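Every protein chain of the complex appears in place save one, which is left out.
Let's turn to chain A:
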Amino acid sequence: MTTATLHLSESARAASASESRFRIDVPIAPARAARVVALDERAASVARRLAERPWAHARFYTGGGVRDGGGLLHELDGAAAPLDEVLTGSDVVVVLATEDGGRAAAAAIGRFCSRHGITTAGVVLGDGFEADDAVAALRPYARVLLLSADESDAFELLTALRV
């Protein structure tokens, strides 16, 4: 395996560790106006734990009041607001589900986001497939569905998205 090269090409020089020092290093502003919506009780518990972390623009809701065609989302302290009001202006909606109870809400949120160009991600937590219907309801709309037994995946996703 050769490693030494006397006359580096532009690509070789640019990819070197020493050249990494010259990468522009300015603070990266949080890019996402995120809404996190928990569709059921267990998901709401996860959302409450997530909400305790420091986030830039993420806001957390429960979606029990959402029905076809609209309805209300509730902030974690209980304050209600219409779905369209909450989601308008966001650019990513992360839906949390642990069971099938939130199927109608999942579909309504998915449809709204699809119509308004809002990226939707679903995090479905659980060991089994208790949320099959919620997954099926989200599938047509969610850019990504993360099926996981690990609650911390929701945190990792939000962190990676810089919300």
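In this section, contacts are C-beta pairs under 8 Å (C-beta built on N, C-alpha and C of every residue); 3 or more make two chains touch, one makes a residue touch a chain; residues count from 1.
Simple rule for what comes next: contacts and distances are computed from a predicted model.
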Omitted chain per UniProt, picking from "Ring-hydroxylating oxygenase subunit alpha", "Formate hydrogenlyase HycD", "Septum site-determining protein MinD" or "Metal ABC transporter permease", is "Ring-hydroxylating oxygenase subunit alpha"
Out of A:Glu41, A:Asp84 or A:Asp150, point to the residue that touches the absent chain in the complete complex.
-> A:Asp150
What chain A residues would touch the chain not displayed?
-> 1-2, 5, 8-12, 14-17, 19-20, 23, 25, 28, 31, 92, 119-121, 132, 135-136, 139-140, 142-150, 152-153, 156-157, 159-162
